[in-house]
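Here the complex is missing one protein chain, while the rest keep their positions.
So that you can tell them apart, the chains are marked A, B and C in the order they are listed, and the count of residues begins at 1 in each.
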C-alpha cells in the first residue's frame, strides 16, 4: 500500500511523537518495532505488572497493544493533516500469552475516505518459537483537518495521533 | 439471577483474592466496587499513566476494565470448583473517557453450561454526571474442576479466577 | 430520543418504502412491526426455507433480521436527506431459534454526527413465551445528502434507506 501524500519517514516521526505522549503505552511497556505503509508492529516484554495471577499477560494489555498496532497501521495511510480514532475492535483470545516477548501486528485491510478496517495478530515469542495468542478485527475513523497545532479540534477528536484513544467527541 | 451452589459472599471473597493476585488490575488502578450474582462493577480514577496524550483514558485501559467486569459478573454464576476464561470480546467506543471516575459494569445475558455471554457498559463520571463512553459484548468459558488448589490445571487453564486472562491452553 | 428534523410518520413511510424495495426482506419473510425514534422491531415466521436442517432458524437469517432492525432504528434519528450504511455488526447466538415468531429489536445506544451505535436483541416466541436467542452490537454510518432522488449518489452509497446493505462505495 502507498500513501502518496505522506512519506513513511514523516509518519514514523509522527507515530514516535504520539508514542512518547501516551501514558498508557509507557504504562504497559510498549515499544514501536516496525512501521511501514499499512503495517505496524508493537512489542512488550511481559512483567508481573502486565500479568494476571499466573504470569500470563492480561487480555486487556494484549488489547491495548494490538488496538494501537492496528491504529498506527491505519494512520500511516491517512492524509498529513489528520488524526485517527478507534471506532471499535473485536479480540479473540487463542492461547496463554507468555514468553520473552509479545508482538502485536496491525494490517490495513481497507483504507477508505472516512473509515479504515484492519486486522491484528498477537504472537508470544519464547526461545525463538512463536505462538499466535490473539487475533483482532478493527474499525478506525479518519479525523481530517485535525493537526496537533489545533488544540481545540485535537481535544474534540479525542485521539489525534492516538489510536486506541476513546472516541466520539468530534462525532457528537 | 441465582447461583444455588455458591453464596455471593463466597464469590466476593474469591473475586477479591483474584484481584489481589492480578498485576494488571493494580497497574491500571482498578477497584472492585460491586458484586452481585450476574453483575460486577469495577472502577478506576484516571491518571496520566492510564491516558493517551490528551488526557482521556486509553481504549485499551477501558477494555481491560470492562473485560474484567464482564468476566467477574459471569464468574459469580459458575460452579464452586471452576474458573473463567475470556473467549472474545468486542468493544465500541462512544465518547472520550475523562472525568473523576471511570466505572465499568458487566451484566450476564446468558449463563450456559460451557459458555456465558455478557454485555458491558463503561461510564465516565464528572461532577456527578455520567457519560456512556463504551459498550461491550463478550463470550466467557467455564473451566470446570479447576480449583486454586490444582496448580497444574490452573496454569493450563490460563485464567483461574482471572477473567481477562489470555485463554486457550486448556482448549488445545 | 428525538429527531427534531423529521417526524416519525415521515420515517415510517421512508422505512416502509425501503422495505418494499429490498428483495432480501421479502426473501426471508421479514415484517416491519414497530418503529419509534431510536427503535425498530422486525419479525418473521419460521418456515422450512429459513431453517437449517433441524427446523431452527439459520443464524444468517437472524443476522439479516437484526442487522436491519438496528439499521432502521438508527435511521429514524438521521437527518431527512440522508441514508444509512451498516459498517459492521457482531452477533452472539444464545439458544435455538424456533417457535411461532422471531422478533428482532434494534435500539440506538448513541446517535452521532457520522456514526451511530446500536444494540439488538432477537427473541423467539412460542405459545406466548419469549426466549432470547441472539444479541447484537452494531456500527452504522450516516450518509448525508443522499436522497432517493439522487440516483448516482444513492448507488454510490450502497444502502440508501437500506440498512444491512453492503457498504463502502461512498467511502472509497
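By our rule, a contact is a pair of C-beta atoms (placed from the backbone, for glycine too) under 8 Å apart; a residue touches a chain by one contact, two chains touch by 3 or more.
Fair warning: this is a prediction, and the values are worked out from it, not measured in the lab.
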Next item on the list: May I ask you to list the residues on subunit A that touch the chain which is not drawn?
Entry: 90, 92, 94-95, 109-110, 112, 117, 119, 132, 135-137, 139
Next item on the list: Kindly note down the residues of subunit B that lie in touch with the hidden chain.
Entry: 87-88, 90, 110, 112-115, 139, 141, 168, 170-172
Note to self: For review purposes, identify every residue of subunit C that touches the missing chain, sorted by number.
What the structure shows: 18, 21-24, 26-28, 47-54, 56-65, 67-68, 85-97, 133-134, 154-155, 158-162, 164-169, 172
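As a working rule, only the chains that are shown with their structure count from here on.
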Item checked: Mean-CA-position distance for subunit B and subunit A (Å) -> 22
Next item on the list: Could you tell me which residues belong to subunit C and also touch two or more other chains?
Entry: 90, 110, 112, 139
